[in-house]
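One protein chain omitted, others in place.
All chains are identified by letter, namely A and B, in their written order; residue positions are counted from 1 within each chain.
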Amino acid sequence: MQLLNTILIGITAGSIYSLMAIAFVLVWRSTRVINFAQAGMALLSTYFGYEAVTRIGSFWLALPIAMLGGAIIAALVEVTLMRSLVKHASTGPIAAVAPIIATLGLLGLLRAVIAMVWGGQNLVIFPPVSNAGFTVNGEVLVFSPLKLLILSTTLVLMALLSLLFQRTNLGLSLRASAYAPEISHLSGIRVDLIRTLGWALAGAAGAVAGIFQTVNGNGNFSPDSIEFALLLVSGFIAAVIGGLDSLLGAVIGGMFLGVVIAFVLIYINSGLFFIAPFIILLATLFIRPQGIIGVRAGRRA
Amino acid sequence: MLGFLLFLLGNRVDELRVYQGASIAVFVIAISSLILLTGYSGQVSLGHGALMAIGAYSAAIARNEFKIPVVLTFFIAVLFTAIAGALLGAAAARLSGPYLAGTTLALAIGLPSLANQFEPLGGEQGIPFDVGLPPARLGESFTQYKWFFWIAALAALICMWLLSNILSSRYGRNWRAGRSNEVAAQICGINMSRSKILAFTLSAGIAGLAGALLSMTIGTVSPSAFTLALSFSILTGAVLSGITTLVGTMIGAVILVILPEIADVVAHQIGSSERVTSNLPGFLLGALLIVTVLFVPNGPVEQHHARAAKRAAKKKS
Partner (left out) sequence: MKEINRQILVSVSAVLAVFGLVAQALPAQAAEVGVSSSEIKLGMTVPMTGAASLGYNKIPGAAKAYFDYLNENGGVYGRKIRLIVEDDKYVPTEAVAKTNKLILKDKVMALFAPLGTANNRAVASAVNPAKRGVPVLFLNTGFSGFADLKKYPTHYMVLPSYVMEAKVMGEYIKANFADKKIGLLYQDDDFGVDALAGFKTAGINFAVKVPYASGSQGAAAAAGWITKFKAAEADVVILFAVSSATSAMLGVAAQLKYAPQWMLGSVGGDAVTIKATGVPAGVLYNAIGFSPVPATTDMKDEYVKLFSDIYAKAVPGSAFDLNVLLGMNSAFMTAQALKAAGPNPTRKSLMAAIDSKGATFANAALVPAGYSKTSHVGLTGYWVGKFSPTGDLSPIGGTYVTYTTDSGAGAVVKSTYVRPAMPAKGLPN
C-alpha cells in the first residue's frame, strides 16, 4: 500500500514539475534562453487566477483567464526585456550570462511587485473538485479527483503542444526560428512574432503549473510560498533531466524527478528533501549528459 | 602604507560602518571568485553560496574539533573548498550553459541542508566559529568588529593581488580563449577540460575563503546563512561590478551591502506603507540588475574604458 501511495504522490507532484519543465523547454526552444523568472510569472498568473476566482466565482473560468494573463505577461517580457537584451548584450563574454541574470533580476522584481500590490499574507484558492482520496478495498489512496485532473491536464497539454510543434506549420516555424533565425527570416518567417509566441505559450503553461501547485497543496499561496521556489528549481531540474530540447523529455523528466523524490522522502529520510534533487540531477547528467531525450549536438548553445 | 591608511580610517569610522566594511570585504572576495569562473572562464555558477558554506564549515570544524590556530583555519577553508571545486569542476566539465547552471542551482539548495544530516555539522542551529578577541596590545578601543574588518580587508587585498596576477598570466589567457571559442582554443593546444577544472578549483578555493570570513563576522556557521539568495546576490554583485574584470569589484560589493539603507531612505522620502517599504530593497535590486545587464553589460569600469578608447580612436582619425 505504501508503495502504491508513494508512486501516486510522486506522479502527481511530478506532473506539476512537468508543466513547469514544459514552460522552460518552450522558452528554450524558441529563444535559446533559460527564463528564471518563469516561477515569478507563474506566481503572478496565480494571483490573476485568484482575482478571477474571487470576482467571478468559477475556477473553470479562472484557469483560462490565468493562462491568458500568463501568456500576455510572458509576451510583454519577451518584447521588452529580451529584445533589448539581444540588442545590447548579445556579444562579448556577457552574452552567455546576460539572459540568466536579467531573468533572475526580473524574478526578484516580480516578487517584490506582487508583495507590494497584494501584500504578504496568505491567500487561498480552493480546488474545483474534491481532493479526498479514492477508496479502494477500504483503503484510502493518495489519489483524488483533483490529482486525476492535474495528471490528465498535463498529458493533454503535452499532447497538444507536441502536435503543434510536430504537425503544424506554426510548429515548424517555431523550431526553425530557434535553430536558425537568419535563414528562417530569409524564408519569410516572422521570427520576432514566433519567439514571442513561444514565450506566450510558456507563460500559459507556467500559469497552469502555478495554479495546480497551489490547489494541490492546501490552496495557500503568498509571495514567499515555498511552493513556488520548489516549482522553479524542480521544474528547471526536470527540464534539464529530460534534455532541454524535447517536450516529451520535460514530462518524463518531471515524472522521474517526482517519483524518485517521493521514494527518497518516504523510504529513506524526509530530511533529504533538498539534497535529493541535486543528487538525481548529478546522477542523470553523469550517465547521460544530454538528458534523457536530449540531442547531443543541440546542447551547445 | 595602505595598512596605516586603513587603520586611520578604522578609527574615525563608527562601529556599524566598520562592520559593513568587513561585509564588503567578504563580498569582494566572493564576487571576484565568481568573476574568475564566469567572467573569465565562461562557466556559469548559481551555487557559489554552497561553496562558501563548504569553506565556512571546514574552517569551523578545524577550529572546534582540532583546535587549529585561526590563521590556518582560513587556509584549510581554501584547501577543502578547492578540492570540492575540483570534483565539481570534473563533473561539470562536460556540461555547458544551462546544464551547468542547473547543476549549480541544485547544489546551492541541496548542500546546506546536508548539515542537518550529520551530527558534527550542527544541524540547523549551526556550529560556532569564534576567531577570538583582538590581541591585547592593540588597546582597549580596538573592538571586535574592527578586528573582523582588519582580517577581512587584509584577506581581500591579498586575494585580489594574487588573483590579478593569475588572471594576467598564461592561465588567464587560456580561460579567456576557451570562453570565446572552445574549438579554436583546443586547436591552439589548450586542454579545455583541464583549464575548466583549474578555474573551478581556484574559484572554489576563493569562495571558500569568503565563506569562512563571512562566518567569522556572524560567529556561527549554519545552513540558513547560505541560502539560494546568497548565491544570487554574489552573481548580482558580479554583474554590477562588471563580470569580466576585477577592477570594479568594490562597486558591486558596496552596492550589495548598502542597498537596504538606500532603500530605507528612498522609502522614507516617498512616505509609503509598510508593504512597500519592506519589499523595496528586493524591487530595487531586481531593477538594478536588469538595468545593468541592459545598459552596462560589462560593468561600469569596462564601459568607461571602452568610451575612453573610442574617444582616443576618434582623436587619432
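FYI, a residue touches a chain if its C-beta (ideal position, glycine included) is under 8 Å from a C-beta of that chain, and two chains touch if they have at least 3 such contacts.
Predicted, not measured: the structure shown is a model, and the values here were computed from it.
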Q) Thinking of the complex as a whole, which visible chains are touched by the chain that is not shown? A) A, B
Q) Looking at A:69, A:105, A:181 or A:223, which makes contact with the chain not pictured? A) A:223
Q) In the full complex, which of B:37, B:51 or B:246 touches the chain missing from this view? A) B:246
Q) Among A:103, A:144 or A:177, which residue is in contact with the omitted chain in the full complex? A) A:144
Q: Could you list which residues of chain A touch the chain missing from the display?
A: 2, 5-6, 9, 13, 115, 120, 122, 124, 126, 131-133, 140, 142, 144, 216-220, 222-227, 229-230, 262, 265-266, 269-274
Q) Can you name the residues of chain B that touch the chain not displayed here? A) 2, 5-6, 9, 12-17, 19, 21, 23, 28, 113, 116, 123-126, 128, 130, 144, 153, 156-157, 160-161, 164-165, 167-168, 214, 217-220, 222, 224-225, 227, 229-230, 246-251, 254, 260, 278-279
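By our rule, only the chains that are shown with their structure count from here on.
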Q. If you look only at chain B, which of its residues touch chain A in the complex?
A. 38-39, 42, 44, 46, 91, 94-99, 101-103, 105-107, 109-114, 116-117, 176, 179-180, 228, 232, 235-236, 239, 243-244, 275-276, 278-280, 282-283, 285-290, 293-295, 297-298
Q) Mind pulling up the chain A residues that touch chain B in the complex? A) 28, 34, 81, 84-85, 88-89, 92-94, 96-98, 100-102, 104-113, 115-116, 119-120, 229, 233, 236-237, 239-240, 244, 269, 271-279, 281-282, 285-286, 289, 291, 299-301
